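This structure is in structure tokens; I'll ask about it shortly.
Only a single protein chain was left out; the remaining protein chains are all shown in position.
Order as written gives the chain letters A, B and C; numbering starts at 1 within each chain.
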């Protein structure tokens, strides 16, 4: 394992120290339990937005804490959901009297820990709502399983709900908006290479020199199927077809197209993917009216990409365009 | 070679199409010759900033075109400097009557092509100044060689000079400022892995499972020495010591610390490197008053990082803080 | 002979040792159908538990088990944290105030813990989770005691049942947890959580058995 780290056991701790030193102007980093929180939290009268999940997906979630997005993020160990005490501490730290929204990616660990945290917060008379994000079409949904995974839509929901919270919308409305973003988003990812959890020391899975994994999860969970490497335009087809068919996205729809790097894939390849996605959607009469291109929800150094489409209306578009000032996402401020 | 591309020969062309489709609001992409130019160019009365270089370093340079930074960028083939006709077309497109500054990284190819372009532009009565960036301390400087390479300081010079040009400072001043940024910047990089030029199809160099390359160039040029993998804090020492000794940076100095990913190294590792750099500098009484952390000057999918330090004064700090609105770097707008 | 406070604390330490010993193995299993962290997570949690042991009230088995549960909840994370945390918390509630446990006390505590895991995780038998090891373990200890077995015998049968449940997860297609994302591809792999649960019951049989047997 070749990584720019010291002791594998200290990866999260030292990365958080780096975040604290780099962004003291905007963020505060609390330790045991670990929480990244807005420097000016709690903002009185504003709904507090809390998310969290395993580390290794940077900039998500800690890099999305700031004005116009999250109030706090709970970083777990690498690929391991954080614990209820972190979520409780975060919830208390951002509660400005208007209640707190938990944005939870649909993984058993995240859901169970956030449930425990919400119970504890309610015991302390803090109003908490939780919305579970489950946009990954790679996983067949079913009542009898853990259901779909939460992936790219999480970033979009955090940005859009953050803007709504800045407008002082009430908790119920912000939660409803979060469900709306989730309901109108679909994602799918793929991997060219595996990734190595520092504490594990070896790749989570093995891919042959010409193999790719379609439908990969953001924790290196194997995906739908293993295939041979193909041209970018074919891979875009493999990802975008199930996405478009699932919602479905239809001719005349305006969408936000989010082309995400899994961490190890450089921008030049993402723009090629974006170009192929642009044509794929144009052929179907779907117009990209907003886009996000880069490494925003990653899996350590994994090479690959994911595509997320969000069906936009005027409300979502305006909230997306609203100012945001975080280390990971910034405009208008 | 596993990459998200179509025909290797079309990598630059298709990536530029993606850029054009994604950023039509801010950029215009001209073809044969390829130039990425500000949508509102030429800006009358403003010095035009033109840079360029081989592709494969994204977001540099095309991603830095926009208000507050570059007016145009000339993307060459992957790792190959662009050609004089591109630079001439860019120079004409951004000439708002106040002259044009060429920001050139010190590579023989870049220097020779920009020289030819400047000659051609002057033939057309356009006032052109060129500043060559050479901040890489990995290469021993000497009058008898091609000298030091231009690396991370290029990004800082483009941002700072872009801000000065927006203030309508004259060409001579902006060029002088560019030399000042270069004179006060030092950089060094390292690689954990090689990278593969699409047209070549195989890694530019080979690194063993436990080897790293110290002093790597951004085109995969071998560096100072090959070493065994070491903890991040030791690697920071290997990069930061020659940087600090060279200028030298001294106790009491305020610096901008730029921790850059070579493309394949994820953010979580960069923050660990930043944390170690922060301590390294604190031990020497050097204060980081600004920072930039992320993949800004990359080498395709290469894993590794580079460190750039720029000694700041109030003028440079104010220009760094000034609004910038490009796909790759954005704040205050 | 009843189970003493000392034996329960020996059990926790033996479980911690077994998890440490099988850290790579559990992570290995999790990398096949999960995200390669179960051994790492459980080990981090049980090491933290060892640090808390002495600080726990030195007579109340319930208090001890609750400390274990709270510590796991706040240090393990993932699915394993709340689930194992709930298991110990519920066992602690069942054993609250007791300084030793009869066979039935043990069976009641284990049953309460497993019921808690099912409430929290909503997994059924056959979903390819730790439940597949835990539920048979509860049934085995109960029927053994009902059939008049000694506690030692009952603990042995309980551990065997857990092991059987663990191996039975191999052919199963997961319906809960991360493995469920794989659908049919989750078959032919042993569930990591069921494996750590077997370690839990195996160490119980090793440590809770009457010292004089």
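In this section, a residue touches a chain if its C-beta (ideal position, glycine included) is under 8 Å from a C-beta of that chain, and two chains touch if they have at least 3 such contacts.
All figures in this text were calculated on a predicted structure; none of them were measured in a lab.
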Which displayed chains the unshown chain touches: B
Candidate in contact with the missing chain, chosen from B:4, B:139 or B:302: B:139
Among B:91, B:154 or B:204, the residue in touch with the chain that has been omitted: B:204
Candidate in contact with the missing chain, chosen from B:64, B:79 or B:320: B:79
Absent-chain interface as seen on chain B, which is shown: 33, 54, 76-85, 107-109, 112-113, 115-116, 138-140, 144-146, 149, 197, 199-200, 204-205, 217, 219-222
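Following the convention adopted for this analysis, only the chains that are shown with their structure count from here on.
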Separation of mean Cα positions, chain B and chain A [Å, integer]: 29
Centre distance in Å when chain B and chain C are each reduced to the mean of their C-alpha atoms: 55
Junction residues of chain A - those touching two or more other chains: 78
Numbers and ranges of chain C residues touching at least 2 other chains: none
